[in-house]
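For this view, one protein chain was removed and the others were kept in their places.
Labels for the chains are A and B, by order of writing; each one numbers its residues from 1.
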Amino acid sequence: MTALDVRPAARRGPVARWRILVPAAGLAVIALVSLVGPFFLVDPLDVGAGEPLSGPSGAHLFGVDQYGMDVLSRVVSAGRIDLLLALSASAIALVAGIPLGAFAGYRGGAWDQGLLRVAESFQAFPTMLLAMGVTLALGPSLPNLVAVIAVVNIPLYMRLARSAVIPLREADFVLAARCAGRSTFQIVRQHIVPNIAQVAIAQFSVTCAWAIQVLAGLSFIGIGVRMPTAEWGSMIRQGTDHMVTGQWWLSVFPGLAILLTVLALNQIAAAARRWGGPS
Amino acid sequence: MTAPLLQARHLVKRYGRGARSVVAVDGVDFTLHRGEILGIVGESGSGKSTLGRILLKLTAPTSGEVWLDGSRVDRLSERAFRPYRRTIQAVFQQPQAAFDPRWTVRRSIEEFHLLRGEPRSGAAATIEALAREVRLDPALLDRLPGQVSGGQLQRLSIARALAARPALLVLDEPTSALDVSIRAQIVRLLLALRDEERLTYVLISHDMEVIRAMATRVAVMRHGVWVEEGPAERVLGAPAHPYTKKLLAAADAGMDLIRPGRGR
Partner (left out) sequence: MSGLLIEDLRVTIGTAAGPVHALRGVDLAIPPGTFLGLVGESGSGKSLTASAVLGMLPEAATVDAGRVLLDGADILKASRRELRRIRGSQVAAIFQNPVATLNPLIRVGDQIAELIRIHRGAPRRRAAVEAVDLLAAMGIAEPRRRARQYPHQYSGGMAQRAALARALACSPRLLIADEPTTGLDATVQAEVLALIVDRVRAAGASVLLITHDLAAAAQVCERVAVMHDGAVVEQGPTAQVLTAPRDPYTRSLIDSYVLAVDGDTPVEAR
């Protein structure tokens, strides 16, 4: 005998799908343009691309900056760096944080308490401050930036995984797996982690968005990506001096790029969360 | 005379410490021989499920001993206990919760088939044979748990337990989440399998009808204590403890109207 599904037919599926597909498509376009765009545009480091500080025109859609470099070309190539750094840092945080948190939550006891304390001590610092401190100490190389962003996010993933795991720990199917003689490691890997993937995806989008902002922020204050490498945050910084004199295109276009990317990522996260936990 | 299949010696399970601790199982002793069905009856909070988990080594007892097939097992590490997992298996109350929602039923059963230590090549045929043994179409094996009805899923969880080829099954409220017609089917299946597979059961239930239909021996638990134990006819027919009488009276209320003339 089948139980009746009394949900109104057109309430859940289509709306949720639309909410995730639109921002995902937007993000895909941004990623594709950053990836392929540079092959079709002028060299972003070419200081002779156009008349310095000339505004948007047919030849230079986003205008030219104070060094004579094409802004469109720089915005596009900066997308490569920003997305790559954000994705790799978030991926490292996820890959390290989720299993650690899942293990802590599943084992409980001293392991749980110990790992939780370590995570808390990281979270006690304001993240931006921590990132600034580490970059200043170790130098502002790209790997260092990735490492910093990853490290400050690991505790987030740990806590997320831990709180998702605790109800799963007592789930009958996990008890059944124990009855099948599976080891703790096997249970966490095969039963627990896949069942918390949904929350992890949501958090991943949030982290990426956050990482892009932090990266831009660090570059903006001059300890992130250095000139002449194109990066959205440093481009905004380069442009601020000229805002007051009316050359708005230097800062506005990279700013828009950050806005759209972060917006898409956050919308993906919101939709993934709305889709709910493990079905 | 062979060793008893399962023995509990003064099992105690205490949660928390000091004055605020709660005793879930309070000094339980019993011996279970092959072929018996020990029915453990009790209300919520009686400690019967905790006892079941201790027997399955899912929870460690605070004190006391568990002997399985002549060896003491309560102190063994998980790794050392692994060979015994073949001997003792479990069926849980909520069939929907007992399967990983992301795995096909077949894959969940394969996980238990590994315990046999047999080559994987024969697993598919064995698992299909198990599905037929619990009177199901093997085609169901390739579905996800959410696509199978509760009654079918409970049969599959019995098949999964049998995949380890156990001697002893701990059945924790195996029919409580099911409709009465499905409950009857599962009871019949469990009784038939006991004969076919020479199984021994520890049957934990609050459902007196299921206990009456299946148990050869009945124990009554209250507040962690084993208040009465004996052959099923004796405990259900002539209960000695006032609590057992009260439980039976509550279960029998209204039943006289439903089965006048039907024998006990």
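As a working rule, a residue touches a chain if its C-beta (ideal position, glycine included) is under 8 Å from a C-beta of that chain, and two chains touch if they have at least 3 such contacts.
Since we're looking at a predicted model, the values are computed, not measured.
The omitted chain makes contact with just one of the residues B:22, B:60, B:125 or B:250: B:250.
For the chain left out of this panel, the touching residue among B:5, B:24, B:88 or B:210 is B:210.
Although one chain is not shown, part of subunit B still touches it, namely residues 37, 43-44, 179-181, 183-184, 187-188, 191, 194, 206, 208-210, 212-216, 232, 246-247, 249-251, 253-255, 257-260, 262-264.
Going forward, only the chains that are shown with their structure count from here on.
Within the complex formed with subunit B, the subunit A residues making contact are 1-2, 171-173, 175-184, 191, 194-195, 278-279. Residues 53, 56, 58, 78-79, 81-82, 85, 89-90, 92-94, 97-102, 108, 111-112, 114-115, 146, 149, 157, 160-161, 164, 179 of subunit B are the ones touching subunit A in the complex.
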